[in-house]
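Below is one structure, written out as structure tokens; comments come after it.
Every protein chain except one is present and positioned as in the full complex.
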Amino acid sequence: MKAADFDYQRPSNLEAALDLLDDESGDVQVLAGGQSLMPMMNFRLAQPELLVDLNGLEDLQFIREADGHIQIGSMTRYCELENSPLIQQHVPLFSKALPHIAHVAIRNRGTIGGSTALADPAAEMPALLIALDAIIVARSRHGERSIKAAEFFLGLYETALEMGELIASISIPISEAGCECGFYELARRHGDYAMAGVAITVQTTNPISEARVVFFAVSDRATRTEAVENQLNGVSTLAGEEMKNAMEEIGKLDFHGDLNADIATKQHLAKVVFKRAIAEIFS
Amino acid sequence: MSGPLTLFDKPNSYIGKSVPRPDARRLVEGRGKYVDDLQLPRMLHAAFVRSPHAHAEIGIIDTAAATALPGVIAAYTATDLADHVSPYVGILTHLQGLRSPPQMPLAVDRARWQGEPVVMIVAQSRAIAEDACELVEIDFHTLEATCDAKTALQDDAPVIHAEFDSNLAWQRTVDAGNVEEAFNRDDVTVIEREFTFGRHTGVTLEPRASVVEYDPSEEVLTYHYSGQAPHMMQAVLAKHLRLLEENVRIIARDVGGSFGIKIHTYGDDVATAAAAKILGRPIKFIADRNESFVSDIHARDHTVRGRLAVDAEGKIAALEIDDLTGIGPYSMYPRTSAIECNQILNLTGAPYAIDNYRARGTVVFQNKNMMCQYRAVGHPVAMAVADGLLEEAAHKIGMDVVDIRRHNLFADNAYPTNSAAGMKFDDLSHQKALEKLVKFMDYDALRQNQTEARTQNVYRGIGLVSMVEVTNPSPMFYGIGGAPISAQDGASVRLDAAGALHVSASITEQGQGTNTIIAQISAGVFGVDIDRVKVTTGDTATTPYGGGTWASRGAGIGGEAVLQASHALKQQVLDVAGVILQAVSDQLDIVDGHVVDKDAGTQRISLADLGKIVYYRGNELPADVTPELIATRHYRVTDFPFVFTNGAMAAHVEVDVETGFVKVLNFWAVEDCGRVINPKLVDEQIRGGVVQGIGGALYEECIYSPDGQLQNASMADYLVPMAAEMPDIHIDHIETPTKTSVLGAKGAGEAGTGGAPAAIMNAVNDALRPLSTSLHQMPMTPQRILKALGKV
Partner (left out) sequence: MINSQNISLVVNGEPVSASVPNRTNLVDFLRNQLGLTGSHVGCEHGVCGACTLEVNGSMIRGCLMLAVQADGAEITTVEGFTSRDKAAQLQRSFQKNNALQCGYCTPGMLASALEYVEAGGGADRAAIRQHLSGNYCRCTGYQSIVDAVVDVIEQGAKQ
């Protein structure tokens, strides 16, 4: 399990990194935290020719408040998110979810940009970003563009990033008063990828509005489900007919089975995690 | 207690005390010496191209591009090694009818499991060797695979070995009493269940590791071994590499976990040794984690149909089991892959007085990784089947699960006695252990808690197991069947000039504390401070001959050899002291490193002074006195095939019936391993065993696709138990020393792994009982529980 050989560059500024990425001749891979890429390289499932290491780029490491958003540099590590007072104050969904992501030693190294760009359907971060209506800021040598999280994750390990682009930052709107969030996942062991999970944000001032319900680890990507959100919006609490409808709508998701749970189990557990997350929000 | 002090309760005895391990400091400071830590001059590294197919003809192998890569020294196929290694066959003559074809380290003509080594690359680094592996081209022609043990014997199943008429490897039956008549009685209740046990593997944290050196000038092969049985490995390598046994030296320094994984003959290890011999250079092979999953032996993988009849008083009238297991394409060499099935037949129901017992075992070949002995061989299956059926029967007749055990466990005064399968038992304490457990766990309070919880829709369950464990095996285990596996062990104890003891012993250390208990026994028996005892194990060149570590035998067998040798040396030293002090040696003793007057305790001469006289100033001794300050003793169990231990365990679990998740709330074990030499070491070893058992019951499983691809060959996907999900585990002991030795110690290393799965399964089913369902398939995963509940 030794990685195949590769060329390695560690640019000292973003422009230099983008120059390196703007190369269509070979297989260029960005190295962020490396907590998923390195295992894939060790298994030789990934064999890039050139590795562009972003770990030297201080201009991608920040957490700041600006324009009603929390802006997070893509090379911000999970542990920095966990310890940030800004995040604790303004992005409580992160604070709830982060302790479930792998283990401390992984969070000490793994970055928000890395797991966003990876788009693992079982990972928490894509779902969190969609639930938070985050904006992913992509940069290339040819400019910058903003992509809504809901439009960023296209499938299994597939994103809207184009050749030569990397994630520069992620911008999360600061939620208004009355906004609550819920997070629930079922993992076989602490820190494992979930068998099913859900992230929810919602305005709980009566009646409920602006619900965003995003499942992960049940399909080929983090999946927002407006049909379920519609059952939440406009009621004071989710119960009775609306809950029944919500359950029915969850059952219609495009479930993908894995080693721990087949489609029927995913279907069942998706309903359970949703009910539990809702119960937590409204308890 | 009355009578004179024995060597176990003398003030200077270390036996029975929680002495910290002297070698632990080395390990916590990063100074361990594991095989992969070795870097030898001119050392090369091996990697293997393994079959990606479960079953395939091997056509042309093209290694030209691989060998052309800079840094690659050699590439070997089975053909290249044919003149250097003789084939091996994993059979034992006492397992009558067991068959397995000859096996070579690399696949010859046909690959028979995904992961079987086909080509070996030797290069200047492991990374380069792996680069070269990617350049090897093998023309595979895939064949239909036989993967499912259940269909392996069907007429249309592809036969894996052309020389055999079917995929049958071995079959055995046991028939005691009159089972049919007992099941047909009209006063009995019959319970019938099918139990399924998933494939496990050991996941030693240190993977299998070999560094092999060969010196052609002396024809000496030195094998740095991460394993349990150096002398067995010496015999195996000498035989199959055609070397003189005395020219093969096996050295096992620190071993990063073993659990039965590292006691077998693996093709990649043998190929590494062969290549070292061919090239005359040291070669290192470290199995990476991916290789570990596809090539370390697997275990369990049994389907057992079980049937139990009990009368209205809960007395067992009859027990019948039918075990089917798939062992991969070969029986593993030299211990064979039939032992687990054999153990299941021997041990199912063994704690209970049963007159009528019938068992059938069927072992088949299949195109999966090979299966062989792993911690608690057969025990988790045997205990789960018997105690699973027993608890179901108790509920069916409305009897408490503790009461039904009270009615059926052998009485504590029943020994010596035999089980229905013919196992010889002595010095066991099933009833006492059960009563102690019931008190220890506060059984009645837990039952009350369970009832209360159910009113809140919380499903808690309590499950028990009464068990036996095979320990201290005699030659009846392997040696009788022709394997080069010693059942006896030796120890040499030497008094050095400075008054220190040096013990070398043939039992081995994998972290369980072997070296510590050797020092405890020797220091205590002889009479020196434990800090003055130096222990050597794990080297065929410097230790007496013996079996090493397997089947929970180290303390019981090797410990007794140490005791006998230390005792003998003490007599020899006192004889010399008698001459020097002009005293009667019978009236002398050794305490705290000094020869003392036995009665008054007055110090007469220090061992250091005595040593100096003997070694440096022999002129002061009479000419006819020839002191021997070294003693060697060997020990084997002679009057029993095995020395059984017993135990009783209980699990308290909570099942989330909405998710199928099981939380282990608590676990208790009462264990009778005879004399406890070091409580702290034994307790945590039992806990580790329990955790491994919980792993098997709830998490661990090698998942194969129907065409024989291992689908979870990583630590992210093969779920081992981790700290967060494990409970604190409470341990208590009963000490019924075995009469087979002075030390009286039996084994304890496998009890937890053998018993915990049954207790967990019973507890889960106890929790599920109000919902009128049960599950007898391990691991009991959330999905399986949800399916049992009809929720998915």
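To keep things simple, chains are lettered A and B as they appear, and every chain counts its residues starting from 1.
Simple rule for what comes next: a contact is a pair of C-beta atoms (placed from the backbone, for glycine too) under 8 Å apart; a residue touches a chain by one contact, two chains touch by 3 or more.
Given the structure is predicted, the values throughout are model-derived calculations rather than measurements.
Contact with the omitted chain, checked across A:His69, A:Arg189 or A:His256, is made by A:Arg189.
Among B:Val691, B:Ala748 or B:Leu768, only B:Val691 touches the chain left out of the display. Across B:Phe183, B:Phe259 or B:Phe425, the residue that sits in touch with the chain not pictured is B:Phe259. Within the entire complex, the positions of subunit B that touch the omitted partner chain are 18, 20-21, 24-32, 34, 36-37, 39, 127-128, 202-207, 254-259, 286, 288-289, 510-513, 680-681, 684-692, 714-716, 720, 722-726, 728-729, 752. Not every partner is drawn; the one left out touches subunit A at residues 1-8, 10, 31, 34-35, 38-39, 41-43, 51, 53, 55, 79, 99, 102-106, 108-109, 189-191.
What we mean here is this: only the chains that are shown with their structure count from here on.
Chain centres here are Cα averages; for subunit A and subunit B they lie 44 Å apart. Of all the residues in subunit B, the ones that touch subunit A in their complex are 125-127, 130-131, 134, 288-290, 658-659, 661, 699, 703, 711-712, 714, 716-717, 719, 721-722, 724-725, 781-783, 786, 791-792. Residue ranges of subunit A in contact with subunit B, taken from their complex: 1-5, 39, 43-44, 186, 188-193, 195, 259-262, 264-265, 267-269, 272.
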